[in-house]
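Take a look at the following structure, please.
Omission of a single protein chain aside, the complex is shown with its protein chains in their original locations.
Should a chain be cited, it is by its letter among A, B and C, assigned in written order, with residues numbered from 1 in that chain.
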Amino acid sequence: MMTFASLVERFYAAMAAWGIPWIVPTLIVMVIVVSVVLAYISVAAMFMIWWERKISAHIQVRYGPMRVGGWHGWAQSIADGIKLLLKEDLIPAGADKVVFVLAPMVVFGATVAAYVTIPWAPGLIVRDLNIGILYMVSISSLVVVGIIMAGWSSNNKYATLGALRSAAQAVSYEVPLVLSLLGPVMIAGTMSMGKLVEAQSGRWFGVLPGWFVFPQIVAFLIYFTCALAECNRLPFDIPEAESELVAGFHVEYSGMRFAMFFLAEYANMFVVSAIATTVFLGGWHGPWIPLPGLPREVAHGLFGLVWFQVKCYFLIFVMMWLRWTLARLRVDQLMAFAWKVLLPISFANLIVTGLVLVLGKQALLYVGGIAILLLAAILLAARPAARTVRVGERT
Amino acid sequence: MIPLSHYLILGGIIFSLGVFGALTRRNAIAILMSIELMLNGVNLNFIAFARYLPQTMLQGQVFAIFVITVAAAEAVVGLAIVLGLYRNFKTVNVDEINLMKW
Amino acid sequence: MDRPIPIGTTVVMERTGETMEEMYVNMGPQHPSTHGVLRLMLKLDGEYIIDCIPYIGYLHRCHEKIGENRNYTQIIPYTDRLDYLASMSMNFGYVLAVERLMGQKIPERAEYMRVILAELQRIASHLIWLGTFGLDLGNFTIFMYCFREREMILDLFESVTGQRLNYSFYRIGGMPMDFPETFLTDCQVFLTWFKPRLPEYDAIMTDNILFQKRVQGVGISPPQVAVDYGLSGPMLRACGIKWDLRRNDPYSIYDRFEFDIPVFDTCDVWARYMVRRKEMEESVKIVEQALAQLPPGEVMAKMPKTIKPPAGQIYSRAESPRGEIGFYIISDGSPKPYRYKVRSPAYVNLSALPEMLKGCLVADCVAVLGSVDIVLGEVDR
Partner (left out) sequence: MTLKLGIFYFLAAFTVWAAAVVVLGKNIVRAAVALIFGFCGMAALYVLLDAEFLAAVQVLIYVGGITILLLFAIMLTSRIGATTARVVNDQVILSAMAAVGLLVGLIYASTSGIPAMSGPPRLPETTPFLGRALLTTYALPFEAVSVLLLAAMVGAIILARKE
């Protein structure tokens, strides 16, 4: 099969044959990959911002941007981007300048670095690390560092509160997030993103696609919840909660630096969706037909590319949908939810998955998954309903 | 190829810097950070040995994992202590916290 | 949970007696959730609010002093600007006071018109409250839904008065003109559209568990506190006290209609939300009955050219969407009031805010402030 890696190898070999030192092709490949990724992020984020505005508008019985660019205001975010680029770059007088300038770069850089192991299509992956999933999770945790740096260096109380909230949120939600990813990793027996997708190529009972979302439905739900918290999306957007903290950690940022935070938020949404797609939704797998005049592999690859994008953007759509439907949680509720609900359920899921794998009965995975789902539902339902406080009683 | 001694010297430098910081810093959190540096210097040595002595079957990496775990536990307890100190003394400067000294 | 309690200038934990570190945060006057130019000084321990000091007066414009230098009819447009989200109710309260001072009776049809407009205004005011409250809690969508319905009410008002916000439509002695011909059918159309929308709001707000978690048990004002501070309107009815001037001190023709006074006794933000949510239904009922009973006839009583109430004084109160709007007028027989004083509900309700906020989180502060439903035009006058 023609993979990206083999293409790169061939390129190296060709360059070596011409007697060019190997540093040159390495640099060329690096520059090309980075610019392709950056271009993808910029374009995708711009259109995601536009979609977000259109989706929110249609949920809210209005049209959203309609003018810039003609058809349904498709050029609105491009115009916004140009505006942000041209804006004056303000650094507050009391800010810690070095950290202030560094913070958006850390956030953006961490997000971009995570694109290295996204498996776009069969063979199309920048680097299929054998610890791919761990790498992605750990690199995305760097985003929080940038947020804290931004919040602290702004020398603004709202920003500091936002940063504190962000730190608390990140530390809490990272734990169930990693634990929920372990279930599929255990089933597949690998952490490499490409192999995780290949492990989902079969079919469950000959009917369902072999995606891990079916046996690991609980893990998927936990992952998606935590991913929302990782991206600071509603209902977990308390670090920036504009009605309480105005804009939280990026309240003092303007112009290009603000645009970097903004871009990173949407790029990060894509990263978490890509992880979910890869680990739970079968990655590039999907029905495909051999196109006439194209080799089988290329057609497979093209369809895979499309399927991967479709799944990712569906998850992003769900995130936007949730954002415009739900209210924001409170800090203490957010923490309690992570530690008291998500963490125990993800542990239970891990234990059941491990037991089933030891027993070696694939069908049991479903029984286990459904049992945990029921257990979680019962646990959630049995929790005392939001307590109605009587007169004179203070909580 | 990078000689093993390079890694060992680097680990030694980081460890010594950590020792210096742990001995001299006044801020309790800075002391904790210095201790983390020391642990990292040790980890570097462990991993370098694991890489260069294949007959040890990656013992070094296993121990590095243990060190990281212990470091996490140490940081958590240490920070809890620092916060407790701060609540009682309104400072995290260790040389001002001298109730037990006479 | 242990909560910080301020004792004098220091802050002491409720149970352990430990003293805490404080942080001051200025909320407002430019803050998205203060609903105008209100400034709150929050004294925080972490995210817990130890104390809250509201600073008001950014919108003060000598309403009462201006009133003493205008004649009785000229004051009406100024009352619009008190509670600019419920101008009809402000007009209503003011003309009621002057008519009571003069002992003036007004035509039946005018009374019905007043009630219809005032109740539509109550719905509009509660809608804008519901929308911004959702916004405070991070739910943007309800805001747009509420504004859609409010626009329809404003269209109705525009067809009647020609204005969309500050109507100045009530006159001492009646109404300046009758409803336009299309109003009755338009109003029916609106009501049939509006009634099925209320369950939609329930679906997005009332039944949403995240919303419930945010509002239940937050911002408690026990009934005794509520009475001590003189709260009124939905704030008081959320404390289990059944007090509505439309029932307890009937004015105009409110005694002719069948409607309930929604009362909830949990004293929290949730109760205030539910009271206002139910009041919208009751207002729909009143409007429907009034439309059905609307008698024909004149809309303006015969009034002298210059209104000169006899010397005397009056305190007259009415139920605005925010509570008891009271007008205290001393007349010396001249065309201008000798003394003109407004008792505005939002100002009084806001005074209980520090009491409700103690021990809450910053996020709760927004919810509690939203639940008070302040309009700064009325607070600052």
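Note that a contact is a pair of C-beta atoms (placed from the backbone, for glycine too) under 8 Å apart; a residue touches a chain by one contact, two chains touch by 3 or more.
Predicted model only: the values in this text are computed from it and were never measured.
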* Which one, A:Ile28, A:Ala79, A:Val145 or A:Leu357, makes contact with the chain that was left out? -> A:Val145
* **Contact with the hidden chain (one of A:Val33, A:Ala79, A:Leu134 or A:Ile217)** => A:Leu134
* Structure fact -> Where chain A meets the left-out chain, the residues are 23, 94, 96, 98-99, 102, 129-131, 134-135, 137-139, 141-142, 144-145, 148-149, 152-153, 155, 160, 163-164, 167-168, 170-171, 174, 178, 191
* Residues from chain B at the interface with the omitted partner, ascending -> 1-21, 23-27, 29-30, 32-34, 36-37, 40, 43-44, 47-48, 50-54, 57-58, 61-62, 64-66, 68-77, 79-84, 86, 92-95
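Note that in this section only the chains that are shown with their structure count from here on.
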* Euclidean distance of C-alpha centroids - chain B vs chain C, Å -> 61
* Averaging only over C-alpha atoms, locate the centres of chain A and chain B and give their separation in whole Å. => 32
* Considering the complex alone, what residue numbers of chain C touch chain A? -> 1, 23, 25, 31-33, 46-47, 134-141, 143-145, 148, 204-205, 208-214, 216-217, 220, 222-223, 239-240, 265-268, 270, 359, 361-366
* Structure fact -> The residues of chain A that touch chain C in their complex are 56, 59-62, 157-158, 161, 164-165, 234-235, 237-238, 241-246, 324-333, 386-395
